[in-house]
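Sending over a structure as structure tokens; questions will come in a sec.
What you see is the complex with one protein chain gone and the rest in place.
What follows is chain A.
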């Protein structure tokens, strides 16, 4: 089964929730569980779980469950990124790409920028 390698960037203060890292690489299977579970077991190739193509909504949950180090409520609200966080897919506003429904492709560059920090 194919793997996706994604470049994920954080800016505008959101990096503080991710151990102050600005750029990370995330490896995800191209197919992920339909129930959005993010544990290692569920991501195994031979799991019995039903699968769907990995999309941006899944990546958000994966980042929250696997890489976020503090205050999850500042990143995710009602199952999606909190209002006030901008998301870009290969430098394009995710609102033009179907938001959470956007299906991830190998080598995609995903950027999260908080607008909520002081100006």
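Everything that follows uses one rule, which is that a residue touches a chain if its C-beta (ideal position, glycine included) is under 8 Å from a C-beta of that chain, and two chains touch if they have at least 3 such contacts; residues count from 1.
Note that in this section contacts and distances are computed from a predicted model.
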{"item": "Among \"Cytoplasmic tRNA 2-thiolation protein 1\", \"Conserved protein Mo25\", \"Mitochondrial import inner membrane translocase subunit\" or \"Ste20-like serine/threonine protein kinase\", the UniProt name of the subunit that does not appear here", "value": "\"Cytoplasmic tRNA 2-thiolation protein 1\""}
{"item": "Option touching the unshown chain, where A:11, A:29 or A:100 are the choices", "value": "A:11"}
{"item": "Residue of A:69, A:92 or A:109 in touch with the missing chain, whole complex considered", "value": "A:92"}
{"item": "Chain A, residues in touch with the chain not shown (by the definition above)", "value": "11-13, 16, 82-84, 86, 88, 91-93, 95-98, 102, 111, 113-119"}
